[in-house]
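Here the complex is missing a single protein chain, while all its other protein chains stay put.
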Amino acid sequence: MVVTGWLLRRAARHPRPFLVSAADGTRARLRCEAEIARRRWRPALSPAEAGLLVVCGAPGDELSEAVRTIWDGLPSPRARADLPGDASHDLVAHALDRAVARLADGAAPGRPHGGPDPGDLPMADRGPDRDGLSLDRLHVPLGPVLPDWPSGLVVETVLQGDVIQEATVRWLEDGEPFWAEPWDRAAAGRPVTRGEAGRRRAAAHLDGLGRLLSVAGWPAAARSARTVRDRLLADAPREALTAPYERLARQVRRSGTLRWMLRGVGPAGDGDALARLEARLTATRAAIGSIADEAPLDEDRPAGNLLNPDLLVGAELATARLMVASLDPGPAVAHA
Amino acid sequence: MPELGLLALPLALVVLGLAAAGLDAVLSGGRASAPFGEIARLLVQQRRRTTRPDVLLLRVGVISLVAAPLLAAVVIPLGDAPVADLSAGIVWFNAMEVCVWGALWLTGWSVNSVFPLVGAYRFVAQGLAYELPHMFALITVALGAGSLRMSEAVQAQQGLWFVVWMPLAFLIYLVSALAMAFWGPMSQPVGSDLAGGVRAELAGPDRLLFQAGRYALLVVAAGAAVPLFLGGGAGPVLPGWLWALVKTVAVLALLVWVRHRVPAVRMDRFTQVSWLVLIPLALVQLLVVGIVVV
Amino acid sequence: MSPWTAVLGLIALLAVGVLAIYLVSLLLSPREVLDARPFLSGHDPREHALSRFHVRWYAVTLVFLAFDMEMVFMYPWALVAAEVGAVALVEMFAFLGLLMVGVVYAWREGALRWS
């Protein structure tokens, strides 16, 4: 129909992308996020909201299965773009263009009907609870495919109401090698400058900061963090980075609401979420300060945080998400 | 006037809602035309159903989310007279806004999915926290005007706008306006940590109505601040309806802007503050106004 | 036109609008409804999400309901307070003072915190 075609073309100008990244897809994800921001698209938070699924890198078996589940949940018109982990800017732009063209066509790909019969799910079972009641427990896995969630992390939780009763942590893959790359190269004996490592380090911090701010319900600040991150990765000089970074750090530090919401959340060895935020801001500043340093890299990669599942037990879902985002954990396997 | 208002009211809601959505899109890094793109997308989008949903309750939920702000708006004067100048207009506004509790809870419940369910319960907790300060702010206005009629509240502000001598009530009203439209700092029920919360499973026309209802709520929450605190259509040179519109747009822009300046507030921290700080502040404001009018 | 006629008119308009949206969607969107599983981070659900949902803030609901009762009096009170005079103010604030005692007690017992 004429009207349908017109509406489809209008809609295709504003696609709602949903990104999934495998462990080796970080570079493609970052390029894709930057391209999406440049095109002024607004990312989707769930499959129902999305029209465009972007898969970055080569997912392993379990992640592939999860991606298929997600893809099944996208309503038509929908399009999918699979990007290799090392996708160039041009390749990313090209893949997105093709996806938009398919959306504008509105070609609804036929999908196999059925799947598991939805009616035969059991009801939830009861279990004892923190407050001394015995009420229903739901098994709710967080990750691997969840917006603003560390890549490859799965936390299997048992929820009662919105409070986590049990939590187990597992990692699908060995973390994101992209962030460790300068150190790995230096360890392999190739010349790497401190500035290069500092740049990568600052970008990693800002990537995590973006996730934390987004989970904290402050999308505008999250966007600022990601903008600085994208500039870092686009090799912008230090002078072009300090001013926007300082503006962001000032805004984040000045927010009384953010401090109020993070204080006392997820106390670990290094303090609560607020202390970790402060430490991250300081570390990012130092890393940005070092990006002009030409001296050869001779230090080990700074250790990442681990996620202790006991921390999440007893926490409400929103607090648990803040804990994970503020720790920005990686798998226990150390990178050589 | 009522006949005219019958057409002007839905028109104003649609136009202001689209304007708010456009402004929000621009502030969140999108394009101003994004709301139109989204409407087009949702109209042609495949309808979607989760496992064993309660479709009846879902429809009741999303439709009442649109109906509540529309019915709340009938008592807001467009210039000098509202569509329906009820003698208990302020209570009517209150009652219609409370219907959002039901609308949101039903929407979150009916799709049989964890994240919307948690979002739905978050909104009930939010309601318990914001509703009493909100009611006290409304009662302060009623006390100042000596009437529950919106048009008489406007009349009572001929000399001096209520915002001048009820600043606390106005601030509390703004906070509760954010909360009732689950917007910005009060958007935990549709939070990104829940993959969109209550609306996580909505697609197609259901999502379209949900979003329309949310923006309509925001517009109505902003629009009601004008007759309640900002003197209604009072102002020099311009006609009354234009002043009312200008003031509504100003409050609306403020509410949209706040979303980009303040992170989300969790109810497990806010509830205590609401009961121990906002309610006493509202009572102090009420006492001051009471002493003045007596 | 009485106010209620106008309200009924608006409800009719709304009904037309809502029906139009569903009708347009029915005409323009793919015919088949998508049967999706609930979004669970890429996993299939192990049980129905609808269950006995444990709300942690049940104590707040009870305090709220009690406090809420007082609103029944407050709205009519606001109408006549100026007319009745200072005695109305004193009486209502004595009443509110009683309720605030209850709120402070609830706070002290931790009824307003749940996590």
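So that you can tell them apart, the chains are marked A, B and C in the order they are listed, and the count of residues begins at 1 in each.
In this text, contacts are C-beta pairs under 8 Å (C-beta built on N, C-alpha and C of every residue); 3 or more make two chains touch, one makes a residue touch a chain.
Quick note on the criterion: contacts and distances are computed from a predicted model.
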Among "Nitrogenase iron-molybdenum cofactor biosynthesis protein NifE", "NADH-quinone oxidoreductase subunit J", "Sarcosine oxidase subunit delta" or "Acyl-CoA dehydrogenase family protein", UniProt-listed name of the chain not shown: "NADH-quinone oxidoreductase subunit J"
Missing chain: touched chains present in the view: A, B, C
Among B:Trp101, B:Phe210 or B:Phe270, residue touching the chain not depicted: B:Trp101
Residue of C:Ala6, C:Ile21, C:Ala36 or C:Ala111 touching the missing chain in the full complex: C:Ala111
Touching residues on chain A - with respect to the absent chain: 123, 130-132, 135, 163, 314-315
Interface residues of chain B (partner: the chain not displayed): 52, 54, 56-57, 60, 86-88, 91-92, 94-95, 98-99, 101-102, 105-106, 109-110, 112, 121, 124, 127, 131, 148
In chain C, positions touching the absent partner: 4, 48, 50-56, 58-59, 61-73, 75-81, 83-84, 87-88, 91, 94-95, 98-99, 101-103, 105-106, 108-111, 113-115
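Note that only the chains that are shown with their structure count from here on.
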Chain-level touch network, classified as line, ring, star, complete or other: complete
Selected pair, greater C-beta contact count between B-C and A-B: B-C
Centroid spacing, where centroids are CA-atom means, of chain A and chain B in whole angstrom: 32
Mean-CA-position distance for chain C and chain B (Å): 12
Multi-partner residues of chain C (at least 2 other chains): 28, 30, 32, 34-37, 39-40, 45, 48-49, 53, 55-56, 115
Of all residues in chain A, the ones touching two or more other chains: 4, 7, 46, 48, 73, 75-76, 108, 118, 121, 138, 140, 146, 161-162, 316, 319
Sites on chain B touched by chain C in the complex: 2-3, 5-6, 9-10, 42-52, 63, 66-67, 70-71, 74, 83-86, 88, 90-91, 109, 111-115, 117, 121, 124-125, 128-129, 131-132, 135, 139, 142-143, 146-148, 195, 200-201, 203-205, 208-209, 267-268, 271-272, 275-276, 279-280, 283, 287, 290-291, 293-294
Sites on chain B touched by chain A in the complex: 25, 27-31, 33-34, 36-38, 40-41, 43-48, 51-52, 114-115, 118, 121-122, 185, 187-188, 191-196, 199-204, 207, 259-266, 268-269
For the chain A and chain B complex, residues of the former touching the latter: 4, 7-8, 10-11, 13-14, 16, 37, 40-42, 45-46, 48-49, 51, 73, 75-77, 106, 108, 118-119, 121, 138, 140, 146-148, 159, 161-162, 213-221, 223, 255, 257-258, 260-261, 316-319, 321-322
